[in-house]
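Take this structure first; my questions come after.
As you look at this complex, bear in mind that one protein chain is not there, while each of the others sits in place.
And then subunit A:
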C-alpha cells in the first residue's frame, strides 16, 4: 500500500477529512521552504503538495505564478526540489508528499530518471497540470515501475462520459478542480460542490480532494464535509508573500505566519466528523 493510500485509510478509520497544504519549492529560498515543509505535519497537514516551479505556469493564477518565479529566483531546479523532499523524509516517514508541476521540467530531466529519483527522495505522487490522460503515457510506465501514484485532475467541464478515461490509470486520490479557472481566484459554492461530488463518486472509489479557490477555514471545512480532502495553496502563498521584506527575502515572520494559518485551516478541517459519509 502506498503512503498515500495508507494515509487515507487511517483518516477514514478515524472519521476525519484531510488537509493538503501546498508549498512552493525554494520560495523564497531553499531553507525557508524546507522549514515550512518540515513544520507542516505538526501544524496539521495530512498530505503535502510541493510545487515544482516552472517559468510558464499557464494554469495558475497570479499568486502561484509569483511563487514560482520566487522559487526559480531562489534556486529551484528539479534536483533541488528532490533534495528538499529527501531532507524532509529524514524526519518524517508518514506524511505523503505529492509533487505538483508542469510537464516540461519532467521531460527535461528525463521521465524514467525523474521517477526513479523522485521515489528515492521520498516522493509519493505526481500531479502534472498540463498532462491530461491523452498524454499520460509519458509517465505511466516509469511511475508505475517506481510505485508513484499519478493523481488525476477532474474539472467541472469534464463530462460524465469522460470520467472513465480520466480515472483510468489514476491512483492515490483524485483532485477535483472545483472551478473553471486558474488557481487562487474564485471559490466554488457549497451547492456547486454538493452537485459535483456524487457524479465523481459514482465513477471512482479513490478518495477525492477539492482544490482551487479554498482560502478560509470555513471553505476548507465545507470541502471536506463533501469530499475527502481540501487543498489550500494560494491562501498560504499570499500569507508568505505578505511577510517578505522589500527585497522579497524571508523574514523571521515568514515560517511562523504560514504555519499558524495552516493550523487554523487544519483545526477546521479536523473538526468535521466524517463517520457517516462515504
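Note that in this section a contact is a pair of C-beta atoms (placed from the backbone, for glycine too) under 8 Å apart; a residue touches a chain by one contact, two chains touch by 3 or more; residues count from 1.
Convention: contacts and distances are computed from a predicted model.
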The complex's invisible chain, by UniProt name, from "Tryptophan synthase beta chain", "ABC transporter ATP-binding protein", "Cell division transport system permease protein" or "Xanthine dehydrogenase family protein subunit M": "Tryptophan synthase beta chain"
Selected from A:166, A:208 or A:265 as touching the chain missing from the view: A:166
From A:8, A:22, A:109 or A:173, residue that would touch the chain that is not displayed: A:109
Selected residue (touches chain absent from view) among A:146, A:185 or A:239: A:185
Residues in subunit A touching the chain absent from view: 54-61, 65, 72, 77-79, 102-109, 129-132, 134-135, 152-159, 162, 166, 177, 180-182, 185
